[in-house]
Each structure stands twice: as structure tokens, then as C-alpha cells.
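Below is one structure, written out as C-alpha cells; comments come after it.
With one protein chain held back, the other chains of the complex are shown just where they sit.
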Amino acid sequence: MDILPQLILNSIIAGSIYALMALGFNLIYGATKFFNLAHGVLAAVGGYMVFFLFKTNGWNLYFSVVIAILITGLVGYLIDKFIYYPLRKRKASNVVLLVASLGIFTAEF
Amino acid sequence: MDCLLYSFFSVPKESLRNKMEYLIHLAILFAIYAILGISLNLVVGYTGLLSVTQSAFYGIGAYATAILLTQSGINFFFSVILGIIITAIVSFLMGIVLSKFNGDYYALGSFGFNIIIFSIFLNWQDLTRGPLGIPGISRPILFGLDFSQNTIFLFLALIILAIIYFISRFIVNSSFGRVLKAIREDEKAIQVFGYNTFNYKMMIFVIGAAMAGIAGALFASYITFVDPSTFTLNESIFILAIIILGGLANLKGSILGALFLILLPEILRFVGFPTEIAAQMRQVVYGVILILLMLYRPQGLVGEYKL
Partner (left out) sequence: MKNILEIKNLSKHFDGVRAVDDLSLEIEEGKITGIIGPNGSGKTTLVNVLSGMIPQDKGFFIINGEKIVKIKPRNIAFYGITRTFQDIRLFNQMTVLDNMLVVLTKRPPVGALLEKHNQLYLNKAKDILEKVGLWEKKSELAINLSYGQRKLLEIGRMLATSMVTGEPDIFLLDEPFAGLFPHMAKIVESIIKELKEQGKTMILIEHNMGLIRELCDYIFVMDEGKLLAEGEPENVLAKKEVIEAYLGE
């Protein structure tokens, strides 16, 4: 009987995380009409960053989270600057962008 | 492909005989990936459908062969045929859904299907033994030849590659192939001239899937062990990298691309990366290659078609 509240809580947590990621994905799609298949990659980067800063370096948890968010944002920015933006500038077709995002996905995995 | 890495790097390079063995091993893998490359190129390069699910059919062919060879006394040849039939059915069902999409949605949908099939491999434990995999698959028994000898197996693999190559060439040079290219260029426009593009897309998708299934059968029988980890999304992307590197809409390009990407880990090792790092690096390198290709050379090595 104690399991039920725990399960519900777990579901809410998991659902919220997915919803958050979906919001981010949707934001990018709405602005650029482009499916960024590498979106999950950035989430992974965020996770690893927190782990790295918090566990390995021993920083304060909240501080690690904030820094991780900033770093992830930076990584996203760099990906756009060096990969997506040059492609968009030369009016590359959507397929090219998609394949590039597949490249990022597989490189990070 | 991860399990292969250990066999790659565990072969000592001292004796010449071992070197030969190793080369034959690479050559067999090359043949398998060349078949996969050609099978995907028909769908992506010639018809313009960005399908990211080829490893699913690779896996179905492999598992079909694995299950049939370990659980019944069926001849290798017949298990390949059955594998093709199963692959054709699954790809047909998938194709009905996918062919309604175009462009981005096609890629996304195929992405999803790949994950579904992978999950089936992993979770349908009664059939596939899940993550444990299926060991002890026998080598083919055909015409009294001893296929446990890798040299003879290589022979078989190359013959099958040749057959697939010539079938693909026939398809591509036919009127059917010309319509595929027109679908790639402008599907709505070619419809106006009287073509049922849905049927064409279905046919080539199923044909490509069946060829990938054949590669899977070869793989299963060669390695004598299959498990789900080989048939992931990353594997599909790897096959995509092969054909983009070689050149889309170019069959010889797919063969070239397969050659290059199979030899790549060897080149990495040669250049000095320690073995363990080289294993992890592999995936990063494939991804980076894809990105670089998109940025600087979308037509690949010998392709005429620019993405």
C-alpha cells in the first residue's frame, strides 16, 4: 500500500522531466521548423555536468545544477553556431540539417 | 557491432597467418556492410526517403536465421529465404505507415520503428532470449563445403554481395529506377504524370529491407552469436554514414563507403590511439564524419547526387 504514493510520485517526476524536454524540443521546432534529433544529447550533457561538478568535484548541489544549465546552454549555442548556422546560411535542405543532427546524436551517444 | 570490437582487437598481430585471418575477418564484415549500404542507398539515395531503421531489418534477418538454425535443422539457404519473407512482411507493414509521410516525418517515424523493433529483440525473451542473445548458430552447410573455414565463408559473402549489387544495378537502371529518382526530386510532380508513388515507395522499401535481412543472415551465421546490442539506432545511423560517405545514389560508392568505415578503426589504431580509447572513439568519429560531410561534402566520395 505504501508503494502506490511512491509510484505516483515517480511517475510525476519522470513525466515532468519528459515534459520539460518536450517543451525545449517544441521551442526549437516552433522557431526553426527543424527537428533537432540531437536534443536528447543536450539533456545528457546537463546530467553528466551535474554529476561531474557535484560528485567528482564536490561542489554544492544547487550551484552545480546552475552551472550545468549554463554549460548545456553554451554547448547548444556552440552546436548551432558551428554546425546548424553555417548549414542554414547556405540554404541547406532540411534533410541535411536532419542528418547533421543524427551525426551529433551518434557522436555523443 | 560492439562485440566485434573485442574480436578485432584481441587478435594478436604477430604471425602472418594471424594477419591473414584478421584480414579475412575484416573482409567478411566489409561484405556484410556493403550489402547493408547498397540496401539503404536504394531507399535513401535513389528514392530520397530518409529511412533510419535499416538495422531493424538487419536484426530481423539475423534473428530469423539464428532462431531457425538453432532450434530446427533447417538448411541455411531456407532460413535465409524465411528471413527474407519475415523481413518483407514487417517492412511492408512499416512501409504502409511510413510511405504516407515525407521528409522530416519519414525520418522521425522510421526512427521510432527502429526503437520498437530493438525493444522487441530485447524484451521478447521467449523468442530471442533478450540480452543474453542466441549463441551457437551454425555455419551454413551447402554443397558439402566446410563454411567453418572463414576463407570459404568470405567467398559466400562476396558472392552474395555480387548478386545484390547486380540486382540493385538492374533496378536502378530500369524505368522503375528512373521513377524512383523522380520521386526523390519532386514527388508531387511525378504523380501528376500518372504514377502511383505510394506503390513505388513501398516496393523499394521492402526490397531494401529484404536485402538488409540477407546481410543479417550472413552476420548471424558468421559470428555464430546474435544479441540486441548490434541492432540499435546507432547502427542504422552508421549504415547511413556509409552511404553518405560513399555517395548517395551510387552503388559503387556504398561499397567504397563500407570499405572505408570498416577500415577506419584500424587506421585509428595505426595512428596511435590506444585500443580502449579507439573503441569509444569509433562512434564519435562516425558522428563527426557525418557532420563534416554535411558541412563540406554532401555528395560523398563518388556521389553525383548532392543532398
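So that you can tell them apart, the chains are marked A and B in the order they are listed, and the count of residues begins at 1 in each.
Definition applied: a contact is a pair of C-beta atoms (placed from the backbone, for glycine too) under 8 Å apart; a residue touches a chain by one contact, two chains touch by 3 or more.
Keep in mind it's a predicted model, so treat the numbers as computed, not measured.
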item: Shown chains that the omitted chain touches within the full complex; value: B
item: Which residue of B:190, B:214, B:251 or B:281 touches the chain not shown here; value: B:190
item: For chain B, residues in touch with the removed chain; value: 171, 174-176, 178-179, 181-182, 184-186, 188-197, 199-200, 203, 304-306
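Note that in this section only the chains that are shown with their structure count from here on.
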item: Distance from the mean Cα position of chain B to that of chain A, given in whole angstrom; value: 29
item: Chain B residues within the chain A interface of the complex; value: 50, 52, 103-104, 107-108, 111, 234, 237-238, 240-241, 244, 283-291, 294-295, 298, 307
item: Chain B partner contacts - residues on chain A that touch it in the complex; value: 34-35, 37, 83, 86-87, 92-100, 102-109
